[in-house]
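Structure record follows, encoded as structure tokens.
One chain of protein is taken out of this complex; the other chains stay put.
Take a look at chain A:
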Amino acid sequence: MTHRSDTGPAPVLALKDVSKSFGAVRALRDVSLELFPGEVHALAGENGAGKSTLIKTLAGVHRPDAGQVLLDGEPTVFHGPADARDAGIAVIYQEPTLFPDLSIAENIFMGRRPRRALGRIDHKATHEATLALMTRLGVELDPDRPARGLSIADQQIVEIAKALSFDARVLIMDEPTAALTGSEVARLFGVVRTLREQGAAVLFISHRLEEIFEICRRVTTLRDGAYISSEPLEGMTEDDLVRRMVGRDLEELYPKQDVEPGAVALSVRRLTREGVFTDVSFDVRCGEIVGLAGLVGAGRTEVARAVFGVDRWDAGEVEVDGKALTNGAPSTAMAAGLALVPEDRRAQGLVMDMSIERNIGLTGLRTTVKAGLMNRGAERSRSLDWAVRLQVKYARIADAVSTLSGGNQQKVVLAKWLATGPKVLIVDEPTRGIDVGTKAEVHRLLSSLAADGVAVLMISSDLPEILGMADRVLVMHEGRLTAEIPRSEATEETVMAAATGRAAA
């Protein structure tokens, strides 16, 4: 065993020269990593770099093909997730892994609930422990409600609570903040700092670089499965980090082109869905990118779903190009030129077991089907075209979407809807889980779509993205539009003030 001659403590958990392949894909190649107690360590890399694979190796989900997992310096083999958990390793996976039929409390304590005599579950203690966790995270979720139907952000919060529910020595978080907004992230970081002070080792993944700089002390970078570096963040700039991740300098992250707005393309008037959002009115013009900001649960996603017709509205109207849309009919919305890129890619965006090609092709059936027969050639070339434009990283286009990394799945959802050539494009968290390089690419794409006259409504929890890309910012608070801020006046302060309901800007 090689001990570091550092003065610092020995690593609690480490990987040494670990490799892992899936068929022909080499997801990890000779990767090493050391996690020290009392330190938050970042793992950075582009989509498909192997971050989630590394985490699953630490969590006992994958067995490394070569190399070792070291626990307190001793080589260890985890035979399954239970082994890793018993060793004090808590993991938040990138994709929520909840039991929809069980209550939130049961989800959090599955496998290790408070017990009473004779091994019976102490339902009351479970309930109270869950409440305490929710208070610690600063959220209001009823412990007894089933997990079915939770928003992505709430699912992530339950995952976080699950990881915090036992005194872990090592906390591993795979993009825990991807769907969260500022205040929830601040709460999470507060909790992480406390754990760090108590001596826990933390591994943190995020594509929001500013988060990495805020909370982490050291960073390990991966590129295409290969280990690039492991170093302190102190003294590094974001550009340095990006260069390690992508291997080159990056073009501008927010390449917003100035476009003279045209006619009103989407007009929403006094839209109300009882108990969800109230009296929402706004216009989006051709060539314009309108940002829709607000805290998690403010009703942004719900407005988008109602406009597109997935959910019904109770009052108000929606017009595209001056023509009223039918309430609750996505097919007429699509026919009118509306496209919605949903936030939940697993549940709404993708057919996980279908190929990349077919997934992108789904929305184009109308154009690729002739006389009832599918033109597979047309579908394939269209899909390839978009997969290349969005730099989707895959082995073969006929592979199932489920084998892609999280960020690459998101790109497939985007491709699927962009391929319809929409007049009005609603994107809900378009860059959730997408790496910086591709983020810039997605922004460039949205910007050029707008320049071509497409009206874009962009919902995002990433405030810099809203500020960098939107011509106008709409802000929602508790189901109402509380502010409309032009680009020139939009700042973090004005938007957050409106989003938290402290002032109508």
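Throughout what follows, contacts are C-beta pairs under 8 Å (C-beta built on N, C-alpha and C of every residue); 3 or more make two chains touch, one makes a residue touch a chain; residues count from 1.
We adopt the following convention: contacts and distances are computed from a predicted model.
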item: Chain not present in the shown complex, as UniProt names it (candidates "Quinol oxidase subunit 3", "Ferredoxin", "Autoinducer 2 import system permease protein LsrC" or "ABC transporter"); value: "Autoinducer 2 import system permease protein LsrC"
item: Per the touch definition above, residue among A:E214, A:E231 or A:D283 touching the missing chain; value: A:E214
item: Among A:V139, A:V246 or A:A339, residue touching the chain not depicted; value: A:V139
item: Candidate in contact with the missing chain, chosen from A:A66, A:M110 or A:A335; value: A:M110
item: Residue among A:P11, A:G48, A:G67 or A:G182 touching the omitted chain; value: A:G182
item: Selected residue (touches chain absent from view) among A:P100, A:G262 or A:P486; value: A:P100
item: Absent chain, residues of chain A that touch it; value: 59, 61, 80-83, 85, 91, 93, 97-103, 106, 110-111, 113, 115, 119-121, 123, 131, 134-135, 138-146, 148-151, 154, 177, 181-183, 185-187, 189, 208, 210-211, 214, 274-277, 295-299, 302, 311, 463-464, 479, 492, 496, 500
